[in-house]
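Certain chains of the assembly are absent from this excerpt, and the rest are unmoved.
Labels for the chains are A and B, by order of writing; each one numbers its residues from 1.
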Amino acid sequence: MTEEKALTDIDPIILFFLLGLAAGLLRSELRLPSAVYDLISMVLLLAIGLKGGVELAQQPFGYLLPQILAVIGMGFLLPLIAFPVLRHLGGFRRADAASIAAHYGSVSVATYAVATAWFASREIEFEAHMPLLLVVLEIPAILIGILMARGLSRDVPLATVGREVFLGKGIVLLVGGLLIGWVAGPGGVASIEPLFFDLFKGILALFLLEMGLITAAHFGGLRRYGVFLVLFGIGMPLFSALIGTAFGLLLGLSVGGTAILATLAASASYIAVPAAMRISVPEANPALSLAAALGVTFPFNVLVGIPLYHALASWTHRILGG
Amino acid sequence: MWTHKRKVLTIITESALERVLLEDIERLGAHGYTVSDVRGKGHRGVRTSAWDTNANIRVEVVCDAETAAAIASRLKDQYYENYAIIQYIADVEVLRPERF
């Protein structure tokens, strides 16, 4: 916030989300063409990757490795906890429970982007290699989800799943951005900053407008699948944020880094995982997981969760150290 | 002129299936296919988003009756249970029979 006073403290990008949500619920004609959605998400993914890659060169690999391993562990852990809850408390079919669990074990890039924007406007620092952890966290939950759905016995088309996961648009752009940023370094990237960095928040605003429209479309699914899904869609991220905070503390992350890791843990995938599950666990109903991840958890995290997770990280850091 | 009878099989299904579906179609002997991006509504609800997970494709295959039957029944076995998909077949006439 600069000199002039604003009505509220809400980040304008959140207002774009609310605008999309309102337009969607009122069944307005507003609709982003899919080519625009593709362009916008492509720029965001590359930008996040680039930003991380630029900083990555400064980090010794020995410092990063334990974090990567820990985060892979977290990516296995979260769906393993979510699955029995969904199966026994929620009464979902095996495939559906596994698929939803995989969504919540993985991460949402949009939620991450909103968190970084929220932190940036408050000048809260966080470790620069977070995009790397974001990439790492995308994948373990998918594997676990497939195993939980199919069991070890049945033959899983691992090759197909692998290419679906690793060569999906999202991972290719994130990892590609990371590598480019890492190779080119801050000086090299300077010439493409106006597109990828200066426009970042404006493009994120357009993206969130579309996210609002998509979220509105998934509210319908919620009504059909009931109260448990809503409760899970709020309870699970709260629980995951605790786990994420614990991992952040164990890894010795800063307050900002801990809060980001908690946000990653709390966020639920709605791009990489649905695509992988559709091919690998086709008997799972995608409407269920998307209703929870998009209809409940995404708005919850974006509107309430991020400040909460930051408060949690500050509080635990104050309690535990200096 | 229009003396060569063939079939055109039209498949409308989820975009997510594009790659595997086209592999199936080729494996079963079709000499070509045409794909377009569409939106729609059916038993599995509205599929009309900007968004891959919720978008549809329409695939058209011109071929002889046996190939059409082979593709259709294969897709039925493979995808009808779990995916948004419809198929229908119609009679057409073509100019170069050796092509289809």
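By definition in this document, a contact is a pair of C-beta atoms (placed from the backbone, for glycine too) under 8 Å apart; a residue touches a chain by one contact, two chains touch by 3 or more.
The model shown is predicted, which means the values in this text are computed figures rather than measured ones.
Asker: Only one of each protein chain appears in place, so what formula describes the complete complex in this structure file?
Answerer: Across the full complex in this file, the copy numbers are A x3, B x3.
In this text, only the chains that are shown with their structure count from here on.
Asker: I'd like the Å distance between the centres of chain A and chain B, where a centre is the mean of that chain's Cα atoms.
Answerer: A distance of 35 Å separates the two centres.
Asker: In the complex, go through chain B and note every residue touching chain A.
Answerer: 14, 16, 20, 37, 45-46, 49-53, 55, 79, 81-83
Asker: Which of the residues in chain A end up touching chain B in this complex?
Answerer: On the chain A side, the touching residues are 31-34, 36-37, 160, 210, 214, 217, 270-271, 274-275, 278-279, 282-283, 286-287, 290.
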